[in-house]
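A single protein chain has been omitted; all remaining protein chains appear in their positions.
Labels A, B and C are assigned to the chains in the order they are written; within every chain, residues are numbered from 1.
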Amino acid sequence: MRIPCPFCGNRDVSEFAYLGDASAPRPAADAPDADREFFEAAYLRDNPSGLHRELWYHASGCRSWLEVERNTRTHDITKATFARDRVRA
Amino acid sequence: MHYSIFSLARQALLGHRGWTAAWRDASPKSSYDVLVIGGGGHGLATAYYLARHFGIANIAVLEKGWIGSGNAGRNTTIIRSNYLLPGNNPFYEFSMQLWEGLEKDLNYNAMVSQRGVLNLFHSDAQRDAAARRGNAMRLHGVDAELLDRTAVRRMLPFLDFDNARFPIEGGLLQRRGGTARHDAVVWGYARAASDRGVDIVQNCEVTGMIREGDRVVGVETTRGTIRAPKVALAVAGNTSRLTAMAGLRMPLESHVLQAFVSEAIKPLIPGVVTFGAGHFYISQSDKGGLVFGGDIDGYNSYAQRGNLPTVEDVCESGMALMPMIGRLRMLRSWGGIMDMSMDGSPIIDHTPLDGLYLNAGWCYGGFKATPASGWCFAHLIARDEPHPVARAFRLDRFASGYLLDEKGQGAQPNLH
Amino acid sequence: MSDISAPQPNRIDGGLIDRSRALRFHFDGKQYQGFQGDTLASALLASGVRIVGRSFKYHRPRGIMTAGAEEPNALVELRTGARREPNTRATTIELFDGLEALSQNRWPTLRYDLGAVNSLLSSLFVAGFYYKTFMWPASFWERVYEPLIRRAAGLGRASLQPDPDQYEKAYAFCDVLVIGGGPGGLAAALAAGRAGARVIIADDDFIPGGRLNNDVHTIDGLSGVEWAKYTAKELDALPNVTMMTRTTIFGAYDGSTFGALERVSDHLPVPPAHQPRQRLWKIVAQRSILAAGAIERPIVFGGNDRPGIMLASAVRTYLNRYGVAPGKAATLFTSCDDGWRTALDLARAGVKVEAIIDARSEISPSLVASGQTIGARLLKGAHVIDTRGAHGLSQIRVRTNKGDDIAIESDLLAVSGGWNPNLALSTHLGGRPRWSEERSAFLPGDLPRNLVVIGAASGALTLAEALKQGTAAGATSADAAGFKSGARPEFVVDDESISGEPLWQAAASRSKAFVDYQNDVTQADIALAAREGFTSVEHLKRYTTLGMATDQGKMAAVIGHAMMAALTDRPMPQVGTTIARPPATPVAIGAFAGRHRGQDFRPVRLAPSHRWAEQLGATFVDAGPWRRAQWFARPGEADWLSTVIREVKTVRSAVGVCDVSTLGKIDVQGADAGIFLDRIYINTFSTLPVGKVRYGLMLREDGIAMDDGTCARFAPDHYVMSTTTANAAKVMQHLDHARQVLWPELDVQAISVTEQWAQFSIAGPRARDLLDRLLGGAIDISDAAFPYLACADFCWRGRPARLFRVSFSGELGYELAVPARFGDETIRAIMEAGAGYGLTPYGTEALGVMRIEKGHVAGNELNGTTTAHDLGLGRMMGKKDFIGKVLARRPGLVDPDRPAVIGLKPIDRRQRLRNGAHLFSPGAAVKLENDQGYVTSSAFSPMLGHWIALALLARGRERVGQILRVVDPLRGADFEAEICSPVFYDPEGARLRG
Partner (left out) sequence: MADRLNHGFAASSNPGVIVSIRNDLGYATIMVRRGADEQLKQRVKTAYGIDLVPGPRRSASGDVAFLGIGPTTWLATQDDGGNGFSVSLKQAVGDAASVTDQTDGYVIHRVSGPRIGQALAKGFPIDLHNRAFAPGAVAVTAVSHLGAIIWRLDDLEDGTPVFEIAVFRSLVDSFRRWLDDSLAGFGLARN
């Protein structure tokens, strides 16, 4: 598998570290329902068979955190952007 | 039809024409008392124990492909009960004891072979962890021995003792550990369950859950609608997909784990050996192939196949541990989709929906659990309360913080 | 070279071997001879050797069936000693001088094998027989039955010695990868190469050309062999084309990555200097063209495994390429036109063709005529049903179209049941082949992106089609990669017929009819599987082992599937075929490892003082990737413990120095650095004054402790964080996550400076004296100017330096940091400056002992399951938001029953506390349910004079003063210990402020 790092270009997956589901933003600690929100953000995952938005770290490259859109059935990667640029919920 | 040396001899004289199907290939009825989804080891064992111990026989096991096509049919067959935590250890030991009596119980030779499992360690910290775990085992009456370097060398002289980057310091040995013939476990349970009236329905994929309010009352399948007051999931890596059909998110990720087999060679490796300074474990099948594996590929996947970096990583570790395997050839590689849980331990529990029961989160270690998992899941389904040895496998432990994290990696499934 | 030339009775004229270079070799101890360009198989056949091995289960004598990688029978142990290589296919190993090979799976000899009794018991040993028996008594399985099965199974023997050869890995990138160098592949490479694309063309074989080297062909007036040679020459001359022979593409992986194995030295007695045995290539190709040809399939009939029975195409290969006639009197059994070529080639080579048995009743008149010209008896609509011969084929039994059985004397039977495209690589990424009724074969189905299949691999079996498809694929692939292909050449070739009818199995007979030769899967086994419900091809495979041998079913799995289709009355597309997996042909495990074994398994990180420590004779220990000095023994010291005791005592009474450069160091800068660190650590850092250091603890988001260390502030917008050695990379990743993903709005930059600074801990009552002397006034280090937890950067000897007043040992302590290049120089300067103060260097062991004496938690306590509270650090938690704050509130993480870090002292002070021992309340039964905790860290305390330990104990803090039972069944210990504060030494901390 090769991930198209927007800075480094196409690189082998072995250069990256995986964090998983990118869908859950970090909740606010002072939210009234913070306990439940943090539990859900930390433990409950979208785990689809198909398109998946996920976080990867270019550990052996430019050290960017990337948001990658990948098909978990075919491993096709359709998009990779810097996580810092993502639209935050 | 009873299996024995006598029936085999009799059939040999008859040209083996008298054998009948090992299990009935059933067509689904429109309703059952219990639906077990997933014709892997866990699902079939659950159905068998429900029929045998809990008096429920109107059961169907629904399998999307052929039985054993999931992880039951593609694992490295290691069985052991060398667990650390009190929530895990008694469960796996119960499973080990069931393995020890399985063949008689099923009248099927699953080739349970207790040739030992040796976990090597390479540093003081690893020795400490091994000692802690070995002691926990002994405290539960499970056999465990702490071997030093000399003892390991006597046992496995072909390991790299003289030029290793991470020298072997010793190992934790469970002599009762070993392997079992994975496919035979599936077939044995299927046959025994089928004999007790369970319908084993292949090529029947569950595509939807039928809900009435907060109750699950049946499923949609590629072979029609089937209703049942109790629907039990034992679908390993596909759990999240199935629960999503019922509107539930799970503390699970599906990851691919690869395994490998070498060309067949004469007996070489006595039991199971695991490397502690890298990701590698190995045993030898009765056919002669070295069966080995290592780390998961590390990203969500439903593809049942992996990539080259993991193959290399596993073989590098293999060569670092036993450089005599260099000239042996890898014959085949494959992958399985595992339900990696957030603390690396399984779940056998009710779900928030009535009538929907969950057996999942076995990660890369659920083959050894097959008998106990089936037994405990059957107990839960039949009695609606957890079996005592599986009481810690709760679904709400992530919210409550009563985690069962053997490795201490936290909520990152790919690190367990 | 010996001048005694062994006879080669079956050698004939012609072929692509170099007769001027005779090579000697041994098989089963007997000497033979062949030529350069032979394979072991062709040389054995030339020498008249027929039995080459024994089968897996029944130990049947077997010969050479094929001339390629699909060979199921002729597997040998190649080479000797540590280089012994079991299961090597004689058909692909190039002959070299001095080659030694042994037959396998036989005892005592190949001709007389005792294991063959299995064959007599074969009526018992049907597919899956072991599932039905051997269940009683249970203990007999491991002791009796299983060892018998294991010994009988398996093929060759491993050497049991480390592989002495080197392996190498390499990467390659190209626009177009062509897999296979037959006519199709060559044409493709030529078209793409001429267009200017970067092309790699790989072929398994040692000469390119594929079937052109094995069959008689003409292309544009040249012989096929010559055409291949010229084309290869042109490719070789193109700077953008790389031709790799002896290279197998073994796997297709995601991201257009292919795995390839180059056999660099396997054709030589030993690898030459600086050359690996094999090289593993990882090839990234924009486009790829699969041109891997097709594999002929046999026909199943009684006695079809007798040595002397071969694939028809293999017979041609031996005749045409190797100049070997594998028999004297040959018969052909076929159901397709292509098989007839073999009869014609045999006749041309002077071998008598006894008969052509064609299962079809209609045969084209031109074929019939050609058969007549060679004088072969033609049996239309007939089947071979059995064979005879003691050590190889001597007679064939045929059932004619009239139902009569006749005998034909023959020592060679060429069999052709059609062709299966070699399409495995097109399915590695999940595509499934599709059944073609027209071709009676599985053809490539859904293809991976950017891969095309051409030639015989796609089911286009003729040479003309292979060339045409190859040219087109090469050109379009180059175009797609951004090049411009030119005119497409058209090749003039001779006509070929591909017509035929599928014939899976001949009429039944009483003899065993093998489907999977190596694994001894018979026609009857398939019928049994069908009867017992193993009707899915995947169940069939696993129950009978069909297709699980070293050829992975390349020869015959599809035949078995067709039989199952017939037995269960299902059409082929519904029955399907089993999944092919990498590697396409078996690959040495050593090749996947490359040079990463032994000391090179993983890199080693060496601390800046490493050379100096080596010179001092330090003992080293691996700490993750680092190699650190564990202790510095002095002459006369009895054992490591006395060394460590001396080191500790010296630190506590005088002064010691330890290289702590391995701790992670992270430079954190930016206007928001303070706010950022407040969210990273549980305690507050925005309020830390410049010039000060603070201890911090960070959690994972799940509320569990992640890492601890000190963090210093050098400027309002500049901190330097230290992490544990083990977690340095993890923390860096964590910080990057926090600043890029969680809070990109903060102005904060972070970068590792672990490697930039050599850092030395100087600790002990004389530490300040030593430093005064060393630094010579470069900085004021009086207690007033530089109190506990002060830090400063300054200039020393014209270079930047940093000083921190911190202490892990509990003594007056400093850490001095200098640019890493000067680490060696600096440690030597420290040693010199400390000589007068009784300085000792100390290693990680003494470091560990002192931290246990002080009750500092480390990796054994921060084990991924402990909270700040468990560690006794709960009070540090601030009110602000920080990572881990919310989930640390979960009931399970604040349960009063949780374990806490406490200290332990044995009641009987002579007892040794060991890590991993478990703790019980006195009086409670010693069983897992009553487990109270365990010993995490232990050491012999030089200051207390007995063993001490830290432990995690349920409700530990409230139990200080109580007695516990320490149980260590593994090592046979069971004694009592007293619970105490984890701080054993200088609990008031007076010493470090001194």
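Here is the rule we use: a residue touches a chain if its C-beta (ideal position, glycine included) is under 8 Å from a C-beta of that chain, and two chains touch if they have at least 3 such contacts.
The structure displayed is predicted, hence computed values, not measured ones.
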item: Chains shown that the absent chain touches, full complex; value: A, C
item: Contact residue for the chain not shown (choose from C:R602, C:K692 or C:R889); value: C:R602
item: Per the touch definition above, residue among C:T242, C:S256, C:T462 or C:S761 touching the missing chain; value: C:T242
item: Of C:S642, C:Q749 or C:Q962, the residue in touch with the unshown chain; value: C:Q749
item: Touching the absent chain when the full complex is considered, from C:L102, C:V264, C:A330 or C:V398; value: C:V264
item: Residues of chain C (touch criterion as defined above) contacting the omitted chain; value: 166, 168-173, 198, 235-244, 246, 262, 264, 273-275, 279, 282, 284, 595-596, 600, 602-608, 626, 667, 669-672, 717-718, 745-747, 749, 751, 753-758, 799-800, 819-822
item: For chain A, the residues touching the chain missing from this view; value: 6-9, 11-12, 14-15, 60-64, 82
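In this section, only the chains that are shown with their structure count from here on.
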item: B-C or A-B, whichever has more C-beta pairs in contact; value: B-C
item: Rounded Å distance, chain A centre to chain B centre (Cα mean); value: 29
item: Centre-of-Cα separation between chain C and chain B, whole angstrom; value: 23
item: Multi-chain contact residues (two or more partners), chain B; value: 303, 307, 399, 411
item: Chain A residues counted as touching two or more neighbouring chains; value: 1, 12-13, 19, 39, 42, 74-75
item: Chain A contact footprint on chain B (complex, rising order); value: 238, 240-241, 244, 249-254, 298-303, 307, 309, 342, 398-399, 411-414
item: Residues on chain C engaged by chain A in the complex (per definition of touch); value: 253-257, 282, 284, 429-430, 449, 701-702, 729, 733, 736-737, 740-742, 744, 881, 885-887, 889-890
item: Chain A residues within the chain B interface of the complex; value: 1, 12-14, 18-21, 36, 39-40, 42-49, 52, 54, 70, 72-75
